[in-house]
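One protein chain is absent from this view; the other protein chains keep their places.
Moving on to subunit A:
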Amino acid sequence: MRLLKIVPDNTNIRFVRLRFWAFGLTLLLSLAAVGLTVTKGLNFGVDFVGGLMIEERFQTPPDLERVRAAVDRLGVGDATLQQFGDPKLVTIRLPVQEGADEGATNAVVRKVETALSAQFPGATFSRYATVSGKVSGELVKNGVLAVVLAMIGISLFAIFRFEWQFGVSTFVAIFHDLLMTLGFFALTQFDFDLNIVAAVLTIIGYSINDKIVIDDRIRENMRKYRNMNMSDLVDLSVNETLPRTVMTSVTILLALFAMLFLGGHVLRGFTAAMILGIVVGTYSSIYVSSSLLITLGLRAQPPVDDDGKGRGRGNPRAERVSAGQP
């Protein structure tokens, strides 16, 4: 049986030669992402801004304007209506009830429900959530803290296990992935809620997985071919790991697309974020982080212990050898 090979053997794509184009593209996309995030803003879910979210299921697809009118009449603040995928499902968001206690919030939920079921027979709520402003503030703080800590933790690990250049390139690459994700959410206006923070952290985790595999190969080749020019070496390493990079991305995308189409509407934004993250993460591990290593002036290092655990520091002979390298 002939086996499928997505990537042919012994590819020799000159990734590094294209790196200035890639840098330009990356810069352009990053600026676009920042611009979008700043101008359009993110569509924060109730988790983050506080407020009230009611998801109502209707018997037949309702006229959104009528739903809006029904809610507006109650005088409970500006309602934001959203509809994703299933036309029978409408998400109604209301701002935090001013200075009100829980009783008032509950009253609002009940008011909205009564009003809707009176006007649209058979309408039932499928879930609702209320988050107070105080709690939402903490969630934002923790979410941002989690992402920042993950970035720092992973970069530190890369510095300890590899060289400082790997740590820096990893950090930059994660930052890039993060910007792209934010840009995506600003563009599509998908709900940005707690789940998305989980998605972002997963993207970071995956994209790092990818980088570590390539970095690991670069380190291995640095030991093997001590006189090789650094850009050739990066090219060789990326090419050698290319089949794996593509294979793994494909399997994960297969799983995620199954989730996107079949996993239900609640997770759609979450899955979309991850799919984007896989694509962006793969790009950034090849272009942003590997190419950055050259810019950062990574040089082939002297041999270290065979199992790759040491880094050769504190070995005077090794330092001398390294000094003699071009």
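By definition in this document, a residue touches a chain if its C-beta (ideal position, glycine included) is under 8 Å from a C-beta of that chain, and two chains touch if they have at least 3 such contacts; residues count from 1.
Just so we're on the same page, contacts and distances are computed from a predicted model.
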Worksheet item: Which listed name, "Protein translocase subunit SecD", "Deferrochelatase", "Glycine cleavage system H protein" or "Aspartate carbamoyltransferase", is the one UniProt assigns to the chain that has been left out?
Response: "Protein translocase subunit SecD"
Worksheet entry | Touch criterion as defined above, residue of A:Phe15, A:Phe171, A:Phe185 or A:Tyr206 at the omitted chain | A:Tyr206
Worksheet item: Touching the left-out chain: which of A:Val49, A:Val90 or A:Ile154?
Response: A:Ile154
Worksheet item: Which of these, A:Ala32, A:Ala198, A:Met230 or A:Ile294, touches the one chain of the complex that we don't see?
Response: A:Ala198
Worksheet entry | Listed residues A:Ser126, A:Asn229 or A:Thr295, member touching the removed chain | A:Ser126
Worksheet item: Which subunit A residues touch the hidden chain?
Response: 1, 3-6, 9-10, 55, 57, 101-102, 105-106, 124-132, 134-135, 139, 142-143, 145-146, 149-150, 153-154, 157-158, 161, 194-195, 197-198, 201-202, 204-206, 208-209, 212-213, 216-217, 220, 240-241, 243-244, 247-248, 250-256, 258-259, 261-264, 266-267, 270-271, 274, 307-308
